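Only a single protein chain was left out; the remaining protein chains are all shown in position.
And then subunit A:
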Amino acid sequence: MLLTRRTLMQTALTLGAMHAFPGLTWAQARPLVFATFTGSWEEAHKAVLVPAFRKATGNADMVLDPMLSVDQIAKVNAAKTNPPIDVMLHDPGPALQAIAQDLVEPYPVEKSAYYKDLIPEAQVPMGPSPFFQVVGITYNPETVKTPPTSWADLWKPEFKGRVGITNLNSTLGTGFMVELAKMHGGSESNIDPAFKALEALRPSLAAVAANPGQLATLFQQGQIDISPGNFNAIQILKARGVPVEFVIPKEGAIAFKTTIHIVKNSPNKELAFKLIEAALSPEVQAQLMEEPFLIVPTNTKVAIKGELAKTLAKDHAEIAKKFVFQDWAKINEQRSAWIERFNREIRV
(Lines give C-alpha, C1' and ligand atoms only; values in the text may rest on other atoms or scores of the structure.)
Protein backbone atom coordinates (compact mmCIF):
# COMPACT_ATOMS: atom_id res chain seq x y z
CA MET A 1 0.00 0.00 0.00
CA LEU A 2 1.21 3.39 -0.91
CA LEU A 3 1.50 5.71 1.98
CA THR A 4 0.18 8.99 0.71
CA ARG A 5 -0.79 12.06 2.63
CA ARG A 6 -4.42 11.40 1.74
CA THR A 7 -4.62 7.82 3.07
CA LEU A 8 -2.78 8.87 6.19
CA MET A 9 -5.27 11.67 6.78
CA GLN A 10 -8.18 9.31 6.18
CA THR A 11 -6.89 6.76 8.67
CA ALA A 12 -6.17 9.40 11.25
CA LEU A 13 -9.63 10.93 10.82
CA THR A 14 -11.37 7.56 11.02
CA LEU A 15 -9.48 6.58 14.14
CA GLY A 16 -10.23 9.96 15.65
CA ALA A 17 -13.90 9.71 14.81
CA MET A 18 -14.11 6.21 16.25
CA HIS A 19 -12.54 7.49 19.42
CA ALA A 20 -14.84 10.45 19.64
CA PHE A 21 -17.98 8.42 18.88
CA PRO A 22 -17.51 4.93 20.30
CA GLY A 23 -21.09 4.22 19.24
CA LEU A 24 -19.87 3.94 15.66
CA THR A 25 -17.95 0.76 16.39
CA TRP A 26 -20.87 -0.72 18.34
CA ALA A 27 -22.85 -0.89 15.13
CA GLN A 28 -21.12 -4.19 14.46
CA ALA A 29 -20.75 -5.55 17.99
CA ARG A 30 -22.48 -3.75 20.81
CA PRO A 31 -22.51 -5.24 24.29
CA LEU A 32 -25.45 -7.35 25.39
CA VAL A 33 -28.17 -5.10 26.80
CA PHE A 34 -30.30 -6.57 29.58
CA ALA A 35 -33.37 -4.58 30.57
CA THR A 36 -34.01 -5.50 34.19
CA PHE A 37 -36.46 -3.90 36.62
CA THR A 38 -35.47 -0.96 38.77
CA GLY A 39 -34.88 -1.18 42.51
CA SER A 40 -34.24 -4.44 44.32
CA TRP A 41 -34.20 -6.51 41.12
CA GLU A 42 -31.51 -4.34 39.63
CA GLU A 43 -29.40 -4.70 42.78
CA ALA A 44 -29.87 -8.46 42.86
CA HIS A 45 -28.98 -8.87 39.20
CA LYS A 46 -25.96 -6.63 39.46
CA ALA A 47 -24.66 -8.55 42.46
CA VAL A 48 -25.32 -12.12 41.35
CA LEU A 49 -26.50 -12.59 37.77
CA VAL A 50 -24.00 -10.31 36.02
CA PRO A 51 -20.90 -11.87 37.63
CA ALA A 52 -22.23 -15.36 36.83
CA PHE A 53 -22.80 -14.34 33.20
CA ARG A 54 -19.30 -12.83 32.93
CA LYS A 55 -17.81 -16.05 34.27
CA ALA A 56 -19.79 -18.22 31.86
CA THR A 57 -18.87 -16.17 28.81
CA GLY A 58 -15.25 -15.30 29.50
CA ASN A 59 -16.05 -11.72 30.46
CA ALA A 60 -18.37 -10.78 27.60
CA ASP A 61 -19.47 -7.16 27.45
CA MET A 62 -22.90 -6.47 28.89
CA VAL A 63 -24.97 -3.54 30.13
CA LEU A 64 -27.83 -3.46 32.61
CA ASP A 65 -30.55 -1.05 31.53
CA PRO A 66 -33.16 -0.92 34.30
CA MET A 67 -36.69 0.14 33.31
CA LEU A 68 -40.33 -0.85 33.61
CA SER A 69 -41.76 -3.63 31.46
CA VAL A 70 -44.03 -1.29 29.54
CA ASP A 71 -41.11 1.01 28.74
CA GLN A 72 -39.09 -1.96 27.45
CA ILE A 73 -41.95 -2.80 25.09
CA ALA A 74 -42.20 0.80 23.90
CA LYS A 75 -38.45 1.00 23.25
CA VAL A 76 -38.26 -2.27 21.31
CA ASN A 77 -41.44 -1.41 19.43
CA ALA A 78 -39.91 1.86 18.30
CA ALA A 79 -36.97 0.06 16.64
CA LYS A 80 -38.10 -3.45 15.82
CA THR A 81 -35.46 -4.20 13.20
CA ASN A 82 -32.54 -3.02 15.29
CA PRO A 83 -33.73 -3.29 18.89
CA PRO A 84 -31.72 -1.43 21.55
CA ILE A 85 -32.37 -4.26 24.06
CA ASP A 86 -31.39 -7.93 23.79
CA VAL A 87 -32.99 -9.44 26.87
CA MET A 88 -36.30 -8.28 28.32
CA LEU A 89 -37.82 -8.98 31.72
CA HIS A 90 -41.61 -8.96 32.00
CA ASP A 91 -44.49 -9.29 34.42
CA PRO A 92 -47.19 -11.63 33.11
CA GLY A 93 -49.41 -8.92 31.57
CA PRO A 94 -46.70 -7.13 29.55
CA ALA A 95 -45.11 -10.50 28.64
CA LEU A 96 -48.25 -11.47 26.75
CA GLN A 97 -48.33 -8.06 25.06
CA ALA A 98 -44.70 -8.44 23.96
CA ILE A 99 -45.43 -11.90 22.54
CA ALA A 100 -48.59 -10.71 20.81
CA GLN A 101 -46.70 -7.82 19.23
CA ASP A 102 -44.09 -10.27 17.91
CA LEU A 103 -41.20 -8.70 19.84
CA VAL A 104 -39.64 -11.85 21.30
CA GLU A 105 -38.05 -15.08 20.07
CA PRO A 106 -39.09 -18.51 21.28
CA TYR A 107 -36.59 -19.80 23.83
CA PRO A 108 -34.30 -22.51 22.35
CA VAL A 109 -35.62 -25.07 24.83
CA GLU A 110 -33.81 -28.06 23.33
CA LYS A 111 -30.44 -26.32 23.80
CA SER A 112 -31.14 -25.36 27.41
CA ALA A 113 -29.53 -27.32 30.23
CA TYR A 114 -31.91 -26.09 32.93
CA TYR A 115 -35.33 -25.58 31.30
CA LYS A 116 -36.60 -29.08 32.13
CA ASP A 117 -35.67 -28.63 35.82
CA LEU A 118 -37.95 -25.62 36.23
CA ILE A 119 -41.28 -26.01 38.01
CA PRO A 120 -44.07 -26.52 35.45
CA GLU A 121 -45.42 -22.96 35.89
CA ALA A 122 -42.00 -21.54 35.00
CA GLN A 123 -41.66 -23.52 31.76
CA VAL A 124 -42.83 -20.98 29.20
CA PRO A 125 -41.60 -21.68 25.66
CA MET A 126 -41.60 -17.99 24.66
CA GLY A 127 -39.45 -17.08 27.66
CA PRO A 128 -38.96 -19.08 30.84
CA SER A 129 -39.47 -17.68 34.32
CA PRO A 130 -36.29 -17.30 36.41
CA PHE A 131 -38.25 -16.18 39.47
CA PHE A 132 -41.67 -15.07 40.50
CA GLN A 133 -43.05 -12.39 42.72
CA VAL A 134 -45.24 -13.26 45.66
CA VAL A 135 -48.04 -11.03 46.89
CA GLY A 136 -49.57 -11.47 50.31
CA ILE A 137 -50.70 -9.22 53.16
CA THR A 138 -48.22 -6.76 54.59
CA TYR A 139 -48.91 -5.06 57.91
CA ASN A 140 -47.34 -2.99 60.64
CA PRO A 141 -46.78 -5.33 63.63
CA GLU A 142 -46.67 -2.38 66.03
CA THR A 143 -50.25 -1.30 65.32
CA VAL A 144 -51.74 -4.59 64.12
CA LYS A 145 -51.43 -6.86 67.15
CA THR A 146 -53.08 -10.03 65.80
CA PRO A 147 -51.47 -10.96 62.48
CA PRO A 148 -54.05 -11.05 59.65
CA THR A 149 -54.83 -14.45 58.19
CA SER A 150 -57.10 -13.71 55.25
CA TRP A 151 -57.67 -11.07 52.58
CA ALA A 152 -61.04 -10.59 54.28
CA ASP A 153 -59.23 -9.08 57.29
CA LEU A 154 -58.71 -5.87 55.30
CA TRP A 155 -62.45 -5.27 55.72
CA LYS A 156 -62.33 -5.50 59.52
CA PRO A 157 -63.78 -2.36 61.15
CA GLU A 158 -60.66 -1.81 63.27
CA PHE A 159 -58.69 -1.01 60.12
CA LYS A 160 -61.01 1.81 59.10
CA GLY A 161 -58.91 4.50 57.48
CA ARG A 162 -55.74 2.39 57.75
CA VAL A 163 -55.85 0.25 54.58
CA GLY A 164 -53.76 0.89 51.47
CA ILE A 165 -54.12 -0.51 47.95
CA THR A 166 -52.61 0.37 44.59
CA ASN A 167 -54.56 1.31 41.49
CA LEU A 168 -54.80 -0.99 38.51
CA ASN A 169 -51.85 0.51 36.62
CA SER A 170 -49.67 -2.02 38.40
CA THR A 171 -49.55 -5.80 38.18
CA LEU A 172 -49.95 -5.85 41.96
CA GLY A 173 -53.17 -3.83 41.91
CA THR A 174 -54.69 -5.80 39.05
CA GLY A 175 -53.72 -9.16 40.56
CA PHE A 176 -55.30 -8.17 43.87
CA MET A 177 -58.55 -7.26 42.10
CA VAL A 178 -58.68 -10.68 40.43
CA GLU A 179 -58.11 -12.37 43.79
CA LEU A 180 -60.93 -10.27 45.26
CA ALA A 181 -63.22 -11.35 42.46
CA LYS A 182 -62.37 -15.01 43.08
CA MET A 183 -63.05 -14.66 46.82
CA HIS A 184 -66.55 -13.42 46.05
CA GLY A 185 -67.48 -15.90 43.37
CA GLY A 186 -66.02 -14.09 40.36
CA SER A 187 -63.05 -14.90 38.15
CA GLU A 188 -60.61 -13.45 35.61
CA SER A 189 -63.55 -12.94 33.28
CA ASN A 190 -66.04 -11.77 35.92
CA ILE A 191 -64.62 -8.82 37.86
CA ASP A 192 -67.94 -7.39 39.12
CA PRO A 193 -67.71 -8.97 42.60
CA ALA A 194 -64.29 -7.34 43.09
CA PHE A 195 -65.65 -3.88 42.39
CA LYS A 196 -68.51 -4.52 44.80
CA ALA A 197 -66.07 -5.67 47.49
CA LEU A 198 -63.89 -2.62 46.85
CA GLU A 199 -66.91 -0.36 47.23
CA ALA A 200 -67.39 -1.84 50.71
CA LEU A 201 -63.68 -1.29 51.45
CA ARG A 202 -63.79 2.39 50.50
CA PRO A 203 -64.39 3.82 53.99
CA SER A 204 -61.39 1.83 55.18
CA LEU A 205 -59.00 3.11 52.54
CA ALA A 206 -56.40 5.59 53.71
CA ALA A 207 -54.81 5.79 50.29
CA VAL A 208 -54.79 4.41 46.79
CA ALA A 209 -51.12 4.36 45.86
CA ALA A 210 -50.15 5.34 42.32
CA ASN A 211 -47.67 2.44 42.20
CA PRO A 212 -46.41 -0.37 44.47
CA GLY A 213 -43.31 1.66 45.37
CA GLN A 214 -45.56 4.28 46.93
CA LEU A 215 -46.97 1.64 49.31
CA ALA A 216 -43.52 1.42 50.88
CA THR A 217 -43.51 5.18 51.49
CA LEU A 218 -46.98 4.93 53.02
CA PHE A 219 -45.82 2.32 55.52
CA GLN A 220 -42.79 4.43 56.40
CA GLN A 221 -45.00 7.47 56.97
CA GLY A 222 -47.44 5.53 59.13
CA GLN A 223 -50.14 6.50 56.64
CA ILE A 224 -51.31 2.90 56.29
CA ASP A 225 -51.03 -0.16 58.54
CA ILE A 226 -52.16 -2.95 56.26
CA SER A 227 -52.13 -3.57 52.49
CA PRO A 228 -51.60 -6.19 49.86
CA GLY A 229 -47.86 -6.20 49.27
CA ASN A 230 -44.96 -7.75 47.46
CA PHE A 231 -42.75 -10.08 49.52
CA ASN A 232 -39.46 -8.71 48.15
CA ALA A 233 -40.46 -5.08 48.53
CA ILE A 234 -41.11 -5.75 52.23
CA GLN A 235 -37.60 -7.12 52.70
CA ILE A 236 -36.09 -3.77 51.69
CA LEU A 237 -38.32 -1.93 54.15
CA LYS A 238 -37.48 -4.39 56.92
CA ALA A 239 -33.78 -4.02 56.25
CA ARG A 240 -34.22 -0.26 56.76
CA GLY A 241 -35.82 -0.84 60.14
CA VAL A 242 -39.42 -0.07 59.16
CA PRO A 243 -41.81 -2.18 61.26
CA VAL A 244 -43.53 -4.28 58.61
CA GLU A 245 -44.36 -7.98 58.31
CA PHE A 246 -45.55 -10.27 55.53
CA VAL A 247 -48.06 -13.12 55.77
CA ILE A 248 -49.55 -15.46 53.21
CA PRO A 249 -53.34 -15.28 53.54
CA LYS A 250 -55.21 -18.55 53.84
CA GLU A 251 -56.62 -18.03 50.33
CA GLY A 252 -53.05 -18.39 49.05
CA ALA A 253 -50.43 -15.90 47.92
CA ILE A 254 -50.83 -14.36 44.49
CA ALA A 255 -47.77 -15.28 42.42
CA PHE A 256 -46.68 -13.41 39.31
CA LYS A 257 -44.38 -15.22 36.94
CA THR A 258 -41.60 -12.95 35.85
CA THR A 259 -40.40 -14.15 32.49
CA ILE A 260 -37.16 -13.42 30.65
CA HIS A 261 -37.11 -13.16 26.86
CA ILE A 262 -34.71 -12.98 23.94
CA VAL A 263 -35.69 -9.96 21.85
CA LYS A 264 -36.48 -10.66 18.21
CA ASN A 265 -33.80 -9.42 15.76
CA SER A 266 -31.28 -9.05 18.57
CA PRO A 267 -27.71 -9.06 17.23
CA ASN A 268 -26.58 -10.85 20.41
CA LYS A 269 -28.81 -13.92 20.46
CA GLU A 270 -26.08 -16.29 21.60
CA LEU A 271 -25.08 -14.08 24.54
CA ALA A 272 -28.73 -13.46 25.37
CA PHE A 273 -29.27 -17.21 25.61
CA LYS A 274 -26.24 -17.54 27.89
CA LEU A 275 -27.52 -14.79 30.19
CA ILE A 276 -30.91 -16.46 30.50
CA GLU A 277 -29.26 -19.83 31.13
CA ALA A 278 -27.28 -18.23 33.94
CA ALA A 279 -30.50 -16.82 35.39
CA LEU A 280 -32.09 -20.30 35.35
CA SER A 281 -29.06 -22.10 36.76
CA PRO A 282 -29.30 -23.58 40.27
CA GLU A 283 -26.11 -21.75 41.35
CA VAL A 284 -27.47 -18.27 40.58
CA GLN A 285 -30.92 -19.07 41.93
CA ALA A 286 -29.52 -20.50 45.16
CA GLN A 287 -27.50 -17.34 45.68
CA LEU A 288 -30.48 -15.08 44.94
CA MET A 289 -32.52 -17.03 47.49
CA GLU A 290 -30.30 -15.83 50.32
CA GLU A 291 -30.37 -12.58 52.30
CA PRO A 292 -30.77 -9.80 51.39
CA PHE A 293 -32.44 -10.74 48.06
CA LEU A 294 -34.79 -13.56 49.17
CA ILE A 295 -35.95 -14.29 45.62
CA VAL A 296 -38.09 -17.40 45.17
CA PRO A 297 -36.23 -19.96 43.00
CA THR A 298 -38.04 -21.67 40.12
CA ASN A 299 -35.41 -24.34 39.53
CA THR A 300 -36.48 -27.48 41.40
CA LYS A 301 -32.82 -28.45 41.94
CA VAL A 302 -32.59 -25.60 44.45
CA ALA A 303 -33.64 -26.64 47.94
CA ILE A 304 -35.61 -23.85 49.60
CA LYS A 305 -33.93 -22.75 52.81
CA GLY A 306 -33.66 -19.96 55.35
CA GLU A 307 -36.10 -17.05 55.60
CA LEU A 308 -37.96 -18.16 52.47
CA ALA A 309 -38.66 -21.61 53.93
CA LYS A 310 -39.85 -19.93 57.13
CA THR A 311 -42.27 -17.34 55.69
CA LEU A 312 -43.22 -18.69 52.26
CA ALA A 313 -42.92 -22.41 51.57
CA LYS A 314 -40.53 -25.15 52.55
CA ASP A 315 -40.30 -26.83 49.13
CA HIS A 316 -41.58 -26.59 45.57
CA ALA A 317 -44.52 -28.88 46.30
CA GLU A 318 -45.75 -26.43 48.92
CA ILE A 319 -45.27 -23.57 46.49
CA ALA A 320 -47.63 -25.28 44.06
CA LYS A 321 -50.14 -25.61 46.90
CA LYS A 322 -49.86 -22.16 48.49
CA PHE A 323 -49.32 -19.96 45.44
CA VAL A 324 -52.09 -18.87 43.10
CA PHE A 325 -51.13 -18.19 39.49
CA GLN A 326 -53.66 -16.12 37.57
CA ASP A 327 -54.74 -16.31 33.95
CA TRP A 328 -53.22 -13.16 32.48
CA ALA A 329 -54.34 -13.90 28.94
CA LYS A 330 -57.91 -13.53 30.22
CA ILE A 331 -56.99 -10.53 32.38
CA ASN A 332 -55.36 -8.67 29.49
CA GLU A 333 -58.53 -8.98 27.40
CA GLN A 334 -60.40 -6.72 29.80
CA ARG A 335 -57.71 -4.87 31.69
CA SER A 336 -58.27 -1.52 29.99
CA ALA A 337 -61.98 -1.70 30.76
CA TRP A 338 -61.19 -2.42 34.42
CA ILE A 339 -58.75 0.47 34.63
CA GLU A 340 -61.37 2.74 33.16
CA ARG A 341 -63.95 1.51 35.65
CA PHE A 342 -61.51 1.90 38.56
CA ASN A 343 -60.78 5.48 37.44
CA ARG A 344 -64.48 6.26 37.57
CA GLU A 345 -65.65 4.37 40.61
CA ILE A 346 -62.87 4.44 43.16
CA ARG A 347 -62.53 7.99 44.35
CA VAL A 348 -61.57 8.29 47.98
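FYI, contacts are C-beta pairs under 8 Å (C-beta built on N, C-alpha and C of every residue); 3 or more make two chains touch, one makes a residue touch a chain; residues count from 1.
The rule is simple: contacts and distances are computed from a predicted model.
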item	value
UniProt protein name of the chain not shown, from "Pyruvate dehydrogenase E1 component alpha subunit", "YeeE/YedE family protein", "Flagellar basal-body rod protein FlgC" or "ABC transporter permease"	"ABC transporter permease"
Of A:Thr57, A:Gln123, A:Ser187 or A:Gln214, the residue in touch with the unshown chain	A:Gln214
Touch with the omitted chain, as defined above, among A:Pro108, A:Pro193 or A:Gly222	A:Gly222
Sole contact to the chain not displayed, among A:Thr38, A:Thr149, A:Ser189 or A:Ser336	A:Ser336
Chain not shown, touching residues in subunit A	68, 70-71, 73-74, 97, 161, 166-167, 169, 173, 206-211, 214, 217, 221-223, 335-336, 339, 343-344, 346-348
